[in-house]
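Input: one structure, supplied below.
What you see is the complex with one protein chain gone and the rest in place.
Up next is chain A:
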Amino acid sequence: MNQPPEITFSGHFMLEGRELFDACFVMPSARWTCLLGPSGVGKSTVLRLLLGLETGGVFMGNISSSDGQPVAGRISYMAQSDLLLPWLSVTDNLMIGASLRGETGDQKRAVTLLERVGLGAHGHKKPGALSGGMRQRAALARTLMEDRPIVLLDEPFSALDAGTRADMQELAAELLSDKTVLLVTHDPAEASRLGDQILVMGKTGMDVWPAPQMPAIRAVDAPETLDCQSKLLAHLRALAA
């Protein structure tokens, strides 16, 4: 696969006549960028702007990619809710993108991807028959199925129990290693494990937070991870106060 593009985001966003944020950042190619910050500072808005979705406000600025191609249409998206359609089998859920574009889905690829996320035996089941962790794995497989160079993740693991969350982080890090990834999260531990770059968004603007030196994905109990996590948590608490 070709090198995924680097994405540059810069500009400010107005909501109901008042500035919500003024931000400028770069998502490096084939790296994980983690975006943290208190609720309501506009993390999700950044995500929606990148995706080209309705935000209810006005954005003045620029979103560009290093290869000069438009960003829209080259991003796949995974949310906190798995958004699997309950009436479709897991395999059909993986192929929903093709159905929505009026194309025929690649069943073979869907089966291969399900095997990669460890759901090989569950393709025929309806999402309702799967556990929360399995459903998020299916959603991850659907994200991969779209095969886009840029992936945006909106707190995709936050509803999972701690063990499942750690497993999912490792799986996602492995499977999305060749993509330019932006992960919006509330969890300093998650950002410390996964972030090649960590961004903290506050009311005053956006800052780069020093990520641990060792390459991602880092062990949960590595001293560097734990150190980064505790300092980040203290910083976030100060921001929210």
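As a convention for this text, a contact is a pair of C-beta atoms (placed from the backbone, for glycine too) under 8 Å apart; a residue touches a chain by one contact, two chains touch by 3 or more; residues count from 1.
Here is the rule we use: contacts and distances are computed from a predicted model.
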Candidate names "Sigma-K factor", "5-oxoprolinase/urea amidolyase family protein", "ABC transporter permease" or "Multisubunit sodium/proton antiporter, MrpD subunit"; UniProt protein name, chain not shown: "ABC transporter permease"
Contact with the hidden chain (one of A:F13, A:Y77 or A:F157): A:Y77
Residue among A:P5, A:G42, A:P127 or A:P156 that touches the chain left out of view: A:P127
Chain not shown: contacting residue from A:A30, A:L51, A:A222 or A:L239: A:L51
Interface residues of chain A (partner: the chain not displayed): 48, 51-53, 73, 75-77, 79, 81, 83, 85-88, 96-97, 99-102, 126-129, 146
